[in-house]
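Written below as structure tokens is the structure these notes are about.
What you see is the complex with one protein chain gone and the rest in place.
Moving on to subunit A:
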Amino acid sequence: MKIRSDIVAVYREVHSWAGILAGLFLFVAFYAGAISMFEQPIQAWLTPPAGLPAPVSLDRTPELMEKTFAAFPEARAHYTVVLAPDATQPGRLIWPKGGGGHGHGPAVSVAAALAPDGSVVTVTQAPSEAAHFIDELHQKIGLPLPHDVAMPIMGVVALVYAVALVSGVIAFLPALTRTLFAVRLEGGKARAWLDLHNLFGFFSLPFHIVMAVTSVVFAFHEQIFAVQGHLFHQDRVPHVARMAHGPEAAMPRPAAPLAPAELVAALARQAPGFVPDTLDYAMRPMGPGGRTLTLRVAGHDARFGLRGPVSGFAGLDPYTGRVISADYLPGRQSNGFAIVTAFFSLHFGSYGGAPVRLGYLVLGFGGAFLFYTGNRLWIMARRRSERRTGVVTDTRGTWVLSRLTLGCTTGCMTGVAVVLAVAALSPGASSYAVLSWVYYAVFLACVLGAFCLTARTGAPVLLLGTAAANLVLAIVAGGLAAHGIGISGGIALTALLVAGCVAVPGVRGVAAGRVVQAAD
């Protein structure tokens, strides 16, 4: 493809600066994001068994609800009927402790079951926060800041990432046909790294474009909606009115909501193929002085993309079982909402089931590796041009960047492994604060190590440290096979692969004794 050479030169420069600015943040975002593809299974794996009696059948759920609400009237405000109870949602009926949940992340919840004698048994469960912590790490691109502060910074990094993608494509296009499949391993180290970078970058380009655009929107949606609110007469009245006084509100209501089994059957008739997971009930203020019971069903359907990371949603009338909102119901959405949902599900990998999730795990790790190769290339290019001008040692900028690249990448990989191992080994559910301290202590130690150790020893020590942490995680995961053989094996295998990938350059660094060249 023919592009003016000066434009290519401009964008090559833009690419290297945009890449170097965003690269390390993106490394953390992609590494943690890849792991958060399996957030729910990891959380279930880390949550200790609740020790409740076996959940009642769906047909007996009304009895459980009646008895529970008599004993715990506060549960009526917001409760969930779980259709397939598991470790994280151990009871057929659960509700957030202390009223409403805080929205994001797992909340302390109460689960109810019936004892053999028919009495209500409840257990209060604090969920393990490790999987959620890794997801937050992904969303906040590794920054130890409150969510509100980290989001705009993430948005800026995502914009820089978008610019880096466009400029990278323009810089690479002229050489595309010549060098796409050529990984010239013997033509010098810099060339091999460049070829790998181009190969990875080109073949995961659609994935990266989706991630960049969606991340910009995820970061700035509140601000842009605020602008929209100022610009357009924000007529929420008709919408609310439709919900509260729609055609079904005009009809006389039956006295009691339908039983969960009837609701599931009604939903199955209206949306065949959609597999409901939870029925979320909430009492919401509607109209003057009135409170209405609303029902949102979360579920999945492998044939369609899902709006959430693991779920699509249907709004149901709890009294009639009629679908009143299909905006986020897979397969029943309008074309417009299906388009918006496509963006979300392409980011979350929430389409096509387990194979796509595994694919996203690989793409996520591949993305992290892409940013690592980008940093290496930048350092090598700078060093080359510095040597040409007669400078024998690295300038301060090159030195700082090479140390940061080593410290941040090993720090992130070690920190994540340690967090998972700590959460798996601790007897109770580990709290967000504790895991946060553990992660950032490990991360900081690795960055400090990268700066304080000599160039000769720094890289092998940190790389082998990362390998050791992942090896420990693999052993710990292998030992917890009783919590779920699939996820235990998956974590152990992934940790072993990561350990192997970082151990090879680590061992080579030790063996060669020429760590300066091997690790920079």
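Note that a residue touches a chain if its C-beta (ideal position, glycine included) is under 8 Å from a C-beta of that chain, and two chains touch if they have at least 3 such contacts; residues count from 1.
Following the convention adopted for this analysis, contacts and distances are computed from a predicted model.
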| item | value |
| --- | --- |
| Name per UniProt, for the chain absent here [options: "Thiamine pyrophosphate-dependent enzyme", "NADH-quinone oxidoreductase subunit M", "Iron uptake protein" or "Solute-binding protein"] | "Iron uptake protein" |
| Hidden-chain contact residue, picked from the options A:F172, A:F220 or A:W378 | A:F220 |
| Candidates A:P144, A:G188, A:G229 or A:G397 - the one touching the absent chain | A:G229 |
| Selected from A:S167, A:N198 or A:S311 as touching the chain missing from the view | A:S167 |
| Positions on subunit A where the hidden chain makes contact | 4, 6-7, 9-11, 13-14, 159, 162-163, 166-167, 212-213, 216-217, 220-221, 224-225, 227-229, 231-236, 238-239, 327, 334, 336-337, 339-340, 343 |
